[in-house]
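A protein chain is absent from this complex, but the other protein chains hold their places.
Going in written order, the chains are labelled A, B and C, and every chain counts its residues from 1.
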Amino acid sequence: MRDVAVVSYAQSPAQRDTGGTTDVEMLVPVIDRALADAQLTRKEIDFICSGSCDYLAGGAFSFVMAVDALGATPSAQESHVEMDAAWALYEAWLKFQCGEIDVALIYGFGKSAPGDLPDVLSLQLDPYYTQPLWPDSISLAAIQAQMALAKGCFTERDMAEVVAASRRNAIHNPAAQLKGEFDASDLLKEETFVSPLRKHDCCPITDGCSVLILASAEKARALCERPAWLRGINHRMESHFLGTRDLTTSTSTMKAAGTLKLDGDKLDVAELYAPFSHQQLILQQSLKLTDNTRVNPSGGALAGHVLMAAGLDRFGAAAREIWSGRADRALAHATSGPCLQQNMLAILEGA
Amino acid sequence: MTATEQRLEAEFELGFTYSRSLGPVIGTCFAAFAQKRFLGMRRSDGSVLFPPLEYDPDTAEALSEWVELGSSGVVEGFCWVKQPREKHGELAPFAWALIKLDGADTPFLHKLRVGEEQSVHVGLRVKPVWVAEPLGDITDIAAFVPAAEELTS
Amino acid sequence: MTEQVAVIGVGQTARYRSKLSVSLAGLVREAALEALADAGLGWQDIDALVIGKAPDMFEGVVMPEIMLAEALGGTGKPVIRVHTAGSVGGSTAIVAAQHIRSGQFDRVLTVCFEKQSESNAQWALSPSTPFRPHFNSGAGGMFAPVIRDYMRISKAPEDIGCRVAVKDRQHACRNPRAQLQLNDISLEQVQDSPMLWEPVRFLEACPSSDGACAMVMVNGKHTGSSANPPAWIHATSMRSEPSFYPWRNEVDPAAGRDCARELYQKAGIRDPRKELDCAEIYVPFSWFEPIWLENLGFAEKGEGWKLTLDGATHIDGGDIPWNCSGGVLSSNPIGASGMIRFAEAALQVRGMAGEHQVANARKAMGHAYGGHNQFFAMWIVGADKPV
Partner (left out) sequence: MKLPEPREAVDRPIYLRYRYRASEQANRFLHAIKKGKILGVRSVGTGKVLVPPPGVCAESGTLTPQDLIELPDRGTVLSFTIVHLPIPNSRLKPPFVVANILLDGADQAFSHIISETDLKRVLIGTRVRAHWKPEAEWDYGLENIEYFVLTDEPAVDIEQHRALRLEEAARHA
């Protein structure tokens, strides 16, 4: 396996609503920052790959306009996935393994404010039996939470503790949307929203974008003092219907962890893409994380959730932990689909 | 040109009425709804899927063994929607429920109309409320209600 | 370090049609099963699934791979969904090939599809947003000015487009999968067909189709399962550029030219017209044949139309037959159209193209493009293992 490292990462400040700012206007300063931090120019990038979803802002071909941010003239090697940008990173990582590139720029972007996100995400569901009823993304997650609670996997207090920790950690993350000192007991006093979920159990809706730069071994050492080396990356899909899989655990996460021979006890940090508090607990249990691991030092998706970039953000946040020396070994996780249907894991190391 | 020029805004609707081909399996299931029947699909391990799928979700094997299911079932999982969204088409609070029909091994998602949250629980027996003129679609079932209640549409 | 990649399975919808009465899962299954059978493999043998299609608005399902993966044996496996506009079929094939070339996977299934009959393509391609004028009526309205500019620059005779339309439909009659089977097609018939976006006539434009295409690719060490010969991937390349910027050359786009240059260099090709035996090139409007002949280096600038006129691109007697399958002009399930080009190139070098087989084809090119002549994906496949 060819050594590849995360050498730069920038994100837009998490905002509920960026108003009229277009995707491409949002992207340009963030790309500029990611490049500047690595002392690179646009022309030094071998490959660009992005993740986005047309339905968020309601126009076909969102990624086509985004190409305008790249200065891709006369032409650039570029690709796009209609998935979270973590999968764009995966596509780039494969290209590194093919020996075709040395520097790749990955970006994800999404403006969810123009639409009604929980309804938009309903269109991910099977279009015959399920979507016509318009079950929203929050309701589906709430069913998952109810089933896990009923099974005794964790308690509502555990969920509130996840939220309190997320907001506490986010105090140190300038790009976080929700942050502050909260007490789990106080959070539990709030009324339920889509029961058993309370509003704070759900990620916020965020407009924004993120940019991450990967580099091959020699380049990485030149561009970054302490590169965050990608030591393994794997992703898995589950079946789609809520009734055909066990919602209280994450079998695809376990399968990916098994392939990576991941030891949940030996991680300094885990950045988990959990849009709902209980999903973080399901992931922690599936990964067999222990108290040795700091979970979501960035605050995670509960502190800011740019759909289509939130998975890539976990790679960026994990890399920051490595760069700073706060961690030697970190896990980045990304998810896609309703109720954690598809999951990706990657191990990042400082040495 | 001044900095105070008001920001132009407008709502727009993105939409289309799609025509969805169903294929033999979904088409048969929907046709059975028009007769107020539930048909499940047996997998090679003997278990029965509802809704019936064309292909086994784990092995991708093509499926074709139909099973007639009962007309009621039990709640396996649920959530309570205090404030229905416009798209839900419900006027009062309701539950989304994973309902396992009698004779099926997998639950499926539908709406459950019960007066209050406390009345919903795992194991609650429920039955469908059919619309007045079922056409052969998932929306022929207006919702489920507790089986103890009178059938009303 | 990198691995050799071969195509050992190709599958397509039995016949592309304007409407197919199957579910989305049923649509992709037909192509996937045929590809698996060709490869001599079952679902359990596949290590990863690579899915591609054009905008989600065509079917009104957001990220449809989420609900389709299980019908393609994707449960428990890595699944990725590519979307690069019209070039997506090509890009998806390239991403699938990279799964193997990287050494990470041995056997990959890739599937592209579109079910245009679920919606109205015109609507799905340009939903109207406020404050934006809508002067174009369909894709042709966008591409016709480019064609007009090509005619000005190249001084091509007015009937070149019609000749391409005839040729591709003659080819389609040899391909039972092609949607349009116009047995008595003639130059006069094309010329007399209604004008849509001048100079593009009805019979010079692609149809709207339902369909899917699939391929099984394997590490070169594992070609043995198929009863049929493999197509070896000699080179792949992808290039993009922005849709609009001042004085952008839309007739001879830089991204297409750069993509082809890189492709030929990787494949060790100096003269594509001489060294390739045939090509499947994305031609949704007839005039794009001469446009791409020049852009891809099969002809000098301003000379592409002469190849069409001389019959060089015809399967009968042409030295470099283009679109022997009938091409996009005869079937256009948009998200799959690029992959069909790549797959047809593979069938040619495997000697499996049936009635539209080019005799002794050893090396063929597949090409796809999308957006406003701005996204390009290409590959070259060969009957022989690359050195």
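In this section, contacts are C-beta pairs under 8 Å (C-beta built on N, C-alpha and C of every residue); 3 or more make two chains touch, one makes a residue touch a chain.
All values reported here derive from a predicted model rather than from experimental measurement.
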Omitted chain touches shown chains A, B, C
Touch with the missing chain holds, among C:G76, C:G138 or C:P229, for C:G138
Can you work out which residue in A:V4, A:L40 or A:A57 touches the chain that's missing from view? A:A57
Among the options A:I31, A:C49, A:V81 or A:M308, the absent chain makes contact with A:I31
Of the candidates C:L196, C:M217, C:L276 or C:A299, the residue in contact with the absent chain is C:L196
Omitted-chain footprint on chain A covers residues 19-22, 24-25, 28-29, 31, 42, 55, 57-58, 67-73, 113-116, 119-120, 123, 127, 131-132
In the complete complex, the non-displayed chain touches which residues of chain B? 1, 5, 7-25, 27-28, 30-32, 34-35, 37, 39, 66, 68, 136-137
On chain C, the omitted chain is touched by residues 21, 60, 122, 129-138, 140-141, 144-149, 152, 194-200, 242-248
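Going forward, only the chains that are shown with their structure count from here on.
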If every chain is a node and every touching pair an edge, decide which shape results: line, ring, star, complete or other. complete
State, to the nearest whole Å, the distance from the C-alpha centre of chain A to the C-alpha centre of chain C. 33
What is the distance in Å between the mean C-alpha positions of chain B and chain C? 39
Can you list the chain A residues in contact with two or more other chains? 55, 58, 127-128, 239-240
On chain C, where are the residues touching two or more other chains? 23, 57, 59-60, 70, 75-76, 124, 127, 129
Could you pull out which chain A residues touch chain C in their complex? 1-2, 53-55, 58-61, 63-65, 67-68, 70, 72-83, 87, 90-91, 94-95, 97-99, 120-121, 123-128, 131, 234-240, 251-252, 255, 336-338, 341-342
Given the complex, residues on chain A that touch chain B span 19-20, 55, 58, 116, 118-119, 122, 127-130, 132-136, 139-140, 142-147, 150, 192-197, 239-244, 247
Under the definition above, what is the set of chain B residues touching chain C in their complex? 8, 10-12, 14, 16, 18-23, 25-26, 54-55, 57-60, 62
